[in-house]
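Let me begin by handing over the structure; questions about it come next.
All protein chains but one are shown in place.
Order of writing sets the chain letters: A, B, C and D. Residues in each chain are counted from 1.
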Amino acid sequence: MIFTNYLVCFFLVVLGIYCMVSQKNLFKIAVGMGLVDYGVNLLIVSVGFHDGGTAPIFNISELTRSSFFVDPIPQALTLTSIVIGACTTAMTLCLIIMLYKQYGTLQSDEIRRLRG
Amino acid sequence: MYDFMYHFPVLAIMVLFLGAFIASLVGRRNAVIRNAVVLIAMVTSLVLILSLVKPILLEGQTITYWLSNWEPVGDWAIGISLEVDALSLFFALIVVVAVFVSGVYSFFYMDRDDSLVNYYTLFSMLSGSVLGLVLSGDLFNMFVMIEIMTFTAVALTAFRNTYEGALEGAFKYLVVGSLGSTSVLIGIALIYSQMHTLNLAQLAAMLPGYDSPVTIIAFAFLFVGFGSKAFLFPFHPLAADAHAVAPASISLMISGVLTKCGVYGIIRLAYTVYQNVDVNVMNALKSVCNPMNANFVQYFITGVGVVTMFICVTMAFNQHNFKRLLAFHSISQVGYVITVIGLGSALGLSAGLFHAMNHTIFKGLLFLTAGAVQHATGSLDLDELGGLSKKMPGTCALFLIGAASISGLPPFNGFASKWMIYQAAFQKAGETGNFFFVVVCVAALITSVLTLASFIKVAQSVFFGQLNPKFAKTREVSLGMRIPMWILAILCVVTGLFPDKVQQWLLAPATSAAMNAAGYIDAAMGQGYAASFSIPSFQPQSIFLSGAWQPVMWLLLLVSVTLAVCIVALLGSDDKAPAISETNTDTPADPKYESFFSGEASVYSQVGGSDLFWGFKHNWRHYFSFMHNWHSGVVNDYTLYGAAAIAVALVLCVIFL
Amino acid sequence: MIPYLTKALGNLFRAPATEKFPKGEPPKAAPGYRGRIIYHPETCVNCGMCMRVCAPQCMERTIEPLPNGDQKITLTFDMTSCTFCSMCADFCARKSIELSDDYMIVGTQPEDFLVSGTFIKKAPPPKMTPEQIAELKAKAEAAKAAKAAAEKANG
Amino acid sequence: MTNLLWTMFHVLVFPGVLFCVVIGVLLAGLDRKLVARMQNRVGPPLLQPWYDFLKCCGKETIIPRHARRSLFLAAPVLGFAALITVALFVPVLSCSTYSTSADLVVILYLLTVVGVSMIVGAAASGSPFAGVGLSREMVAMISYELPFVLVILAVGRMAGATTPLGVTFSLQAIVDWQAANGSMLFHWSMIPAALAMLFVIPCEIGMHPFDIAEAETEICEGTLAEYSGPPAGLFRLTHCVKMYIMCALFCAMFLGGISTGYAALDALVVVVLSVVITFVTMSVPHAVCARFKVEQVFKFYWTVVAGLALISLILVWLGL
Partner (left out) sequence: MFQKMIDKSMAKSPWIFHVNAGSCNGCDIELVSVLTPRYDAERLGFRLTGTPRQADIVVVSGPITSQTRDRLVRTLAQVPEPKVVVSLGSCPRSGNVFKGSYCVDGPLEKYTHVDVSVGGCTPKPEAIVAALAKAAEILAEKRKEMRQA
């Protein structure tokens, strides 16, 4: 468990959320979403590492010198999560483009017709 | 027979995804083939799920399907599994029926739109992912399905991008929805860090006894994540924006099906995986290790449910847009379901499931009527619509059935489930002697009256009153749109009249399956696995009710009384007395049949929309103005509310659990 | 709130203050009450003052000449257009209009509201022809001459 | 076959149409007479509501151009039918025909159906006066619902404290409990709830101080603006029968203990009790105070009356 990884993940997520909340420009919100995603992906990857750990498919008896390596399952999860992050960003950008075309502005304060 | 059924769950999901793929391939040129492909996909998935009902619901079996045959090795789950027990099949039933009805409806509803290929591809992907989420037995698999569901829902909300506000609603839904999904992902990561497995069954075995703060934080994250999918308290403005602009069949899917997936996630989380809602489970576990504090979880979930229920009903009160009002109501009904699920008693859970099913039916009916009104008149503004029941009698009758059942009038299904909800809430209050649940019961009753009030407002301002000259030439919607509505209406009445049959066939198995975590674990990991982790075996709680309600008897009485009254009425007027004089259209100027205007010629003066319920709004004007400003419509505020929700949930869970 | 309550509960045990009217006979009106008009045709001289002075013009007069030059005059008062201001009674020199204290002016046909009276107005003596005038003049002179002679005789 | 006949008897005669209509009409007539006497005038004959109903049957029914024929005519019948169904469920002191087949929550919702039938009738008539009347009727319904619910919960908890479930909604159980240990009114902790229930009755029926829905002076008979002939008569009859039903409900909930030998005498006792209740709750306020404004009704019920009911609920909750 590398403690710095978790610190970085924590900061990434918090900064991402802060960026999503405080920035009025839509692009910056998209960037904030991306930040949050990367923070979480880093978290999942760093979860897999145990010093002296191995993949859950080996049981104790077959442990040999070469079988010490990082748990592969979180990496698979991270792959999917990265793909999902990419799709989210792509869709956000498309929506922002069309919003700009329709509202003529990128400030989220002007884009508030649905309220109340 | 058993092994033949084995493949049905995965087949049902794959058929829908395959339908999406083929429709997008083939559908570009030819509309008929595209519709046919989508229809076949929906029908096959419907048939597959329905055929599963007998073995699972009636005989109580559980199908565990290990994708690509990765059986658990040495009692450790490696592969991804689909686990279908009575609870997931119950939700699968709701999903499949809602998908079929909304699919048939959209064939006729979307005829005026273009690029329908994208619509149907996204639609069948949405239904496939929702079905996948409900049937999956693996936590990360649920997360992936949630992501697909959110994407397709966002894309479909923005489908009519020229519609005023559609893009804005979709963008907000995407941003805050992704925040919700990220919190689910964080929860999954934390659980994996401790348990090193993501299979629900194995987690259910290991988690209750596991004593570490990380799993508690993971519970908070997962709860908020699923809550955001069910649009609970801080996330409810999203749903209002998304519904108001989405096409009607999609708002049916969002409100009827997406919220149910959020509810399903919470039930799985609380009842099977963490098993921390049920008090007697907690006591049983006390001997082994110190489990989570079940009372707090009950208060937490019920509290969120009550707050959602009350705020959304009052917000719905002075809305001007028909669909936006329906959206707020659908979240308040989900608030009902969550409140009762949080009680932790068997009666509570079965009442919650019953209300979830009823909610999909009557809310679907109401959204489809809203779609019909929009399709016929083109506007959804409550202040300018009016008097449509003359032009659209079919839709008006359907709307009345839907409105009557959502506000809980006796012969309809809304009443049956709300009646069980009050029983559960007050029975819980009686058992624990805690005044909080009495407040819950009173809040539930008052919310039901406010729902009735706002639906009377909608009925008066859309269907009754005088016809706006602007909509003089509206015509009834095509039969194709009304058949799905009639299907839902008949379902409304049937489930309302025979609640004990529904309880016996659908609810009892689903409730016992949800509470029977040990059975869930053994089905997936082999017999005796749960015992090894000292998970208490399941004692079915008997559900007894503190009042009586036989709808059939009641209906018999109502019919006989109506007969009696008709006899009295006929006695009174004989044929010679001018019984009922018809409005003869040949003398248009005959003032006799003008409505009384204290003498004036009756000009168009529709009383509807925002000028109703002045007394109530006047007394609560400070509350309403505060709520109006609070829903500011800016993306950042909604994200702030979401983040605040995560923070509050975390703090509460860490302190109390 | 409370004073009304005591008053209301007190009323319960008191006899109600309602007249027995539709059952009993109608109570008498106040003295000098201006009710239905009573018309004495015999004293009327058809001077028309009442018609001139009546604001709502509720009188109607029909005059039929009789063969011997007299006039048969009927005067009808329409109670539904009269305001009971009794101006006509005040201005009638002959006191032939009088307002009674009968306020029960209720009817279904229009005739219930008409008060009418007819009288015959003597025609004035016929105009004298010139011969009659000459004859009268002669008679007058003869009488004067006779009176002068008588004074002279008893002079 | 016999129980079908028995059901028809129950529906048509004893707790059903005939009994309710007769008692309802008498109560309404008595109420108008008492109000008149309190205003120091003679007041109409006792059977005046019956004459009103018959006169309405003799009149012609006009269906205005904007109205929806079927709904316009069905609304009064639906309302009256739901009300009679409630009459079948309310136990007459000791005996009740169908009180096992429903409970207080069902009765609460059936009374809502009666209110909704009037609202749907007003909406179907399409007149703007009816529109305003319908919104006021709904505000009245919201305002009396909170105290009514609190009273039901208090009574349910008081009567059901000993049952395994901790609460009971079934009227039969409430009546039996009162028969066992004294009727609810004599338990001091239930007196605020009884008072709250007495306040709820006039608003539920729409009697004078709270008849904001049919304020003939303000909005031309509100919900009944377009009704003439038999439907209007039926609505007025529902109004009278509801007076009896609410009084019978009050007797069942709070005075259930007293029960003489057999049903006939019980029915008489209930009638006498409901006369007293009518006088106290409806005639005196009618004669003494003027009609409430719309938001006053709401504020009054959600603060004063709900507070009373809440006091007794808390007291009962503490087990007193």
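As a working rule, contacts are C-beta pairs under 8 Å (C-beta built on N, C-alpha and C of every residue); 3 or more make two chains touch, one makes a residue touch a chain.
Only a predicted model underlies this, so the values are computations on that prediction, with no experimental measurement involved.
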Shown chains contacted by the missing chain are B, C, D
Missing-chain contact, candidates D:Thr7, D:Thr61, D:Ser135 or D:Thr238, resolves to D:Thr61
Full-complex touch with the removed chain, picking from D:Asp103, D:Glu226, D:Asp266 or D:Glu295, is D:Glu226
Omitted-chain footprint on chain D covers residues 32, 36, 39-45, 48, 50-52, 54-62, 129, 216-217, 219-221, 224-229, 232
Touching the unshown chain, chain B contributes residues 571-572, 574, 576-578, 590-592, 594, 596, 598-601
Even though one chain is not shown, chain C touches it at residues 16-19, 21-22, 26-27, 29, 35-36, 55-58, 78-84, 103-108, 110, 113
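Rule of thumb we're sticking to: only the chains that are shown with their structure count from here on.
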Averaging C-alpha coordinates per chain, one finds the centres of chain A and chain B separated by a number of Å equal to 29
Distance between the CA centroids of chain B and chain D (whole Å) is 35
Given the complex, residues on chain D that touch chain C span 34, 36-43, 284, 287-289
Listed in rising order, chain B residues that touch chain A in their complex are 73-74, 76, 78, 140, 144, 147, 151, 154-155, 158, 161, 164-165, 167-172, 174-175, 178-179, 181-182, 185-186, 188-190, 192-193, 196-198, 240-241, 244-245, 319, 324, 628, 631-636, 639-640, 643
Interface with chain B, chain D side, in the complex: residues 7-8, 11-12, 16-17, 54, 57-58, 60-68, 71, 73, 77-78, 80-82, 84-85, 88, 98, 100-106, 108-110, 112-113, 116, 119-120, 123-129, 131-132, 134-136, 138-139, 141-143, 145-146, 149-150, 153, 156-157, 160-161, 163-170, 212, 220, 225-226, 230, 234, 293-295, 297-299, 302, 313-314, 317
